[in-house]
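So that we are looking at the same thing, I have put the structure below in structure tokens.
All protein chains of the complex are present and in place, except for one that has been dropped.
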Amino acid sequence: MQSVVLGRLAEDQGRSLVQVGPCTIGAHRLVLMAGPCAVEGGAEMVSLALRLKEMGVGVLRGGAFKPRTSPYSFQGLGRDGLVMLARAGEAAGLPVVTEVMDVRDLDLVMRYAAMIQVGSRNMQNFGLLKEVGRTGHPVLLKRGLSATIEEWLLAAEYILAEGNRRVVLCERGIRTFESHTRNTMDIAAVAAVKGLSHLPVIADPSHGSGRRELVAPLARAAVAAGADGLMIEVHAEPAKALSDGQQSVTPEQFAVLLTGLAPVAGAVGRSL
Amino acid sequence: MQSVVLGRLAEDQGRSLVQVGPCTIGAHRLVLMAGPCAVEGGAEMVSLALRLKEMGVGVLRGGAFKPRTSPYSFQGLGRDGLVMLARAGEAAGLPVVTEVMDVRDLDLVMRYAAMIQVGSRNMQNFGLLKEVGRTGHPVLLKRGLSATIEEWLLAAEYILAEGNRRVVLCERGIRTFESHTRNTMDIAAVAAVKGLSHLPVIADPSHGSGRRELVAPLARAAVAAGADGLMIEVHAEPAKALSDGQQSVTPEQFAVLLTGLAPVAGAVGRSL
Amino acid sequence: MQSVVLGRLAEDQGRSLVQVGPCTIGAHRLVLMAGPCAVEGGAEMVSLALRLKEMGVGVLRGGAFKPRTSPYSFQGLGRDGLVMLARAGEAAGLPVVTEVMDVRDLDLVMRYAAMIQVGSRNMQNFGLLKEVGRTGHPVLLKRGLSATIEEWLLAAEYILAEGNRRVVLCERGIRTFESHTRNTMDIAAVAAVKGLSHLPVIADPSHGSGRRELVAPLARAAVAAGADGLMIEVHAEPAKALSDGQQSVTPEQFAVLLTGLAPVAGAVGRSL
Partner (left out) sequence: MQSVVLGRLAEDQGRSLVQVGPCTIGAHRLVLMAGPCAVEGGAEMVSLALRLKEMGVGVLRGGAFKPRTSPYSFQGLGRDGLVMLARAGEAAGLPVVTEVMDVRDLDLVMRYAAMIQVGSRNMQNFGLLKEVGRTGHPVLLKRGLSATIEEWLLAAEYILAEGNRRVVLCERGIRTFESHTRNTMDIAAVAAVKGLSHLPVIADPSHGSGRRELVAPLARAAVAAGADGLMIEVHAEPAKALSDGQQSVTPEQFAVLLTGLAPVAGAVGRSL
């Protein structure tokens, strides 16, 4: 991976820490990002945010602009969703992260979100990467569905090359022949990118597996392999979720997950 | 693929014909789109365009905005490249197709290009798809590197749903474990999408294989399977190409390719 | 692919011709191998063989030992199936090809079959490859579901290294993320192995697609790309087939396929 080594990813200044509101990503304490796949309503969002905050979540997630395979699927609440998310974050004292899909929405999203998510489908949307790189805003860069580790790091390099070093990588599963899971979580990539770059990396076992019952074991695995945090879809009533219900856990299941996760974090010298 | 069947792709009005300048895509005569990966200079572009026109090429291709894995690779000549491409097209009497990577460049690109290409990396850039759908401009929609046939058709549906029916699909190889070729050309997909939709479909054996020596056999295969045309990278001096030289053929090799292709076209009831 | 170049595949003695009964594989005339997925009964087999012979089929195929994913699926008729296949071949004057799955069955299978098939799942069953290499029997070596071109050629090299040069390669689709088709037919591989070795190569669009309606276009594509023959599943009543009915064509559909294929063969300088 010669090309990667030449860029800003190769600059040796110790590991990067990325500050998002009061959270420091890449530090001893793991960062938990949690929330629903999509923002669906203001009251539910506030209520969920308060519960998540109590459980130790550091960043509230929720989609306002949703990338959907079909034009006839629920596309997210857009600006209204952003406002609901931001209000829920404020109510709970949590910074929020949400996806920006279109470069024209970047200013709007930055007004409401402490961290910008560049999603899998946009990992090589180079115009968006450059524009995000020109802001000073923290960025969560998800790995593309079929992106190699090298391509993922070079996508990060696009952002760094514009001057924004506040990049957090997120492994979220790759596309393979296996159909039991929605994607194949590439846990080795978590360890690999920590060796190849100075950026923090988190894992998203919800998209990584697409199956509720696999979220907890994959969360433990990612942390055991060195992840600096997790992004997990939590919904008060997954069966009623407008998207991705099958991979969402309830707040109760999330609490059980955290109970099992804490000792694993401790075992690798981290804390929740 | 229930979802696909519900959309505008399922409307039964016979096969679509897409007009690009004087070319009709989807008709008896196959459409050849050819040119360099990237526009590199005005004079070379004109000279190549004239030769291609003589050989029966119907649409001139050339990249002005180039999606490159690394931010440090040649990124294309941008607006200058567009102008060079358009002038070469005019000189040769050929309509041009070029990629638009950023929704903000759409107006600019439409000014110079008769057909807009949405590239593999942007196949699920939904904002771009919708915006392209709001124009009446012909669109070449390349299949994403890891897009299923269903996802590809639903990406087309995004464009159709906005009112633009002038969509041509382009199979250009998918990402697999095989490393001898750059991608694995999914020839079955050419036949499959013709059965599943009314849209014309062309094939790009240059990206599909990444190897010069495989371009001709794959071109014949695609036509034999029912493709309505081909997109092929031709460069006067592939060894000096600023990108994708390994998969570009010389004008002489292209002429040989066409000689071998013509009888195959005839064998399936088409002409060059 | 340094390793390949060092072996017997690299010996330059012109292209290999493999003789199977009266058929010469690799010569001007394409070889058609056809028959049911599995031998299911003696009378049906004879009747089908006679029809296939009339249509120009050169080698009769039929499975007696079937590799099935589940132990509870129909496993083939074994020795009885071999006998039925051989009798049908004799009745029609056709040599037969059938799969050997177990090295202990090799002598038995050779007694009845003019050509031995090593199936995808056994492409790296090295004991079987070596044993087959010690016979002088023609071998049809199918590409493994996830075998690279290099691995496939090296599997052939295992046979050649033991002294048996009568090897025919068979591309039958590889495993990818695409689920519309059972496998992804790698047409480029057909052309690639012809450039990398002196062995004949045929294509199996039945397994390559898993869908009846795609068999004909893929057959044309494979021939256009340079295949020396085809292996196609034909069943008198696909709906009643004990295995792979979805990808089998009827004799009538096969006749239509051949009518469309003949001009494509002619277009690339071959005949049916």
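Before moving on, here are some points about what is shown:
Chains: A, B and C, in written order; residue numbering restarts at 1 for each.
By our rule, a residue touches a chain if its C-beta (ideal position, glycine included) is under 8 Å from a C-beta of that chain, and two chains touch if they have at least 3 such contacts.
Note that this is a predicted model, so its numbers are computed, not measured.
Touching the missing chain, out of A:49, A:77, A:149 or A:257, is residue A:149. The hidden chain makes contact, of the residues A:9, A:59 or A:187, with A:187. Across C:7, C:21, C:56 or C:245, the single residue that touches the chain missing here is C:7.
Although one chain is not drawn, the whole complex shows that of A:132, A:199 or A:221 it is A:221 that touches it.
The residue from B:175, B:194, B:207 or B:270 that touches the chain not shown here is B:175.
The missing chain lies against subunit A, touching residues 1, 146, 148-150, 174, 176-181, 184-192, 195, 208-209, 211, 213-214, 217-218, 220-226, 260, 263-264, 266-268.
The missing chain lies against subunit B, touching residues 146, 175-177, 179.
Even with one chain removed from view, subunit C keeps its contact list with that chain: residues 3, 6-7, 67-72, 101-105, 121-122, 124-127, 130, 145-146, 150-151, 154, 157-158, 161, 175.
We adopt the following convention: only the chains that are shown with their structure count from here on.
Contact analysis places B-C first among chain pairs (by count of C-beta pairs in contact). Ranked by distance of CA centroids from subunit A, the top chain is C.
Remark: the per-chain Cα centre closest to the mean position of all protein Cα atoms belongs to B. Overlaying subunit A on subunit B by C-alpha atoms takes a rotation of 180 degrees, rounded in steps of 5. If you average the Cα atoms of subunit B and of subunit C, the two centres end up 34 Å apart. Contact of a single residue of subunit A with at least two other chains is seen at positions 146, 175.
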